[in-house]
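Right after this comes chain A.
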Amino acid sequence: MSSLITRVRLKQIEQLMDKGKRLDGRGLGDYREIKIEQGVIEKAEGSARVLLGKTEVLVGVKVETGEPFPDMPNNGVLTVNAELVPLASPSFEPGPPDENSIELARIVDRGIRESEAINTEKLCIEPGKKVFVVFVDIYVLNHDGNLIDASALAAVAALLNMKMPNYEVEDGEVKIKQGYTPLPMKAHPITVTLGKINNKLIVDPWLEEEQAMDSRLSMAINDEGNICAIQKGGAGYFTPQQILEASKIAQKKVAELRKKMDW
Partner candidate 1 sequence: MPIFFEKKQLVTPGELLAEGDYLAGENAYAEDNKIYASRIGLADYDHKKVNVVALRAIYFPKVGDMVIGTILEVGFNGWTVDIKAPYTALLRASDVLSRPFKPQNDELSQVLNGGDLIVAKIASYDRAHDPQLTVGEPGLGKITRGQIIKVTPTKVPRVIGRKGSMISIIKQETGCQIILGLNGVILVTGKNPEDEELAMMAIQKIEEESHTSGLTDRVTQFLKKEKAKREENKNE
Partner candidate 2 sequence: MSEKPEKLISKKGLRLDGRKPDELRPIKIEVGILSNADGSAYIEQGKNKILAAAFGPKEMHPKHLSLPDRMVLRCRYHMAPFSVQERKSPAPSRREIELSKVIRESIEPSLFVEYYPRTGVDIFIEVLQADGGTRGASITAASLALADAGIPMRDLVVACAAGKVDDTVVLDLMDTEDKVGVADVPVAVMPNLNAVTLLQMDGILTPEEFEKALNLAMEGCKKIYDLQKEALKTRYMTVKQEEEVEE
């Protein structure tokens, strides 16, 4: 997708792909090694660190109290934000969130929101007046490709790790007490991203493959195997057949990952 890759390298990638292999020895449908660590930031109400190959994403969850949205008075608020921190890649510049970090945050948000992973009604303290606001902040620490899947995994892992502050309502005032209670999650969505190079689909593109590919397709799938979010990105295109093929591959990969992580 960028012009940073040399023609020689691109040819290498394409020739290997013709044989069903990739530069790092993976098959076209293989994920890199995944490592998940939870509870790494004690001051956050929930946190997780994911290593997807060398891509590293840290997600911290902070819980505060606030007012509900006027059209959803019985529901708490979930908000997802992403930062492509400059130290993660020479291509990330300091400054307010750009279109890439906003897109990343919104894709992860959709996966969690549409699958109803968190029951936002359980975040309600006083209907119409006070609710818990859950901030999910995605911090990309090292960019080696496929930030979407890594961030989505880290976000869900952090939410699984999240503990809600205990509270009691005294004289109409909300008082936060000691102690925490974990928030049960209703769903564990998993996102699979495929890249397209030379009209072939690969799973979990790493950095150089991202530079070679013309577009990507990400699909978030819930525990029942239903699709809850899709996002095509990049300046290329897919045929309808490729889209349906990608859907099948994504289903398969999600089932494998679910088993591996016991979600």
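Candidate entries met the following condition: all candidates are chains of the complex that A comes from, given by their letters.
Annotations for the structure displayed:
Here is the rule we use: a contact is a pair of C-beta atoms (placed from the backbone, for glycine too) under 8 Å apart; a residue touches a chain by one contact, two chains touch by 3 or more; residues count from 1.
None of the values given here were measured: they were computed from a predicted structure.
Between chain A and the candidates 1 or 2, a touch occurs in this complex only for 2. For chain A in complex with candidate 2, the residues that touch the partner chain are 3, 70-71, 97, 99-100, 102-103, 105-106, 110, 113-115, 215, 217, 222, 225-240, 243-244, 247-248, 251.
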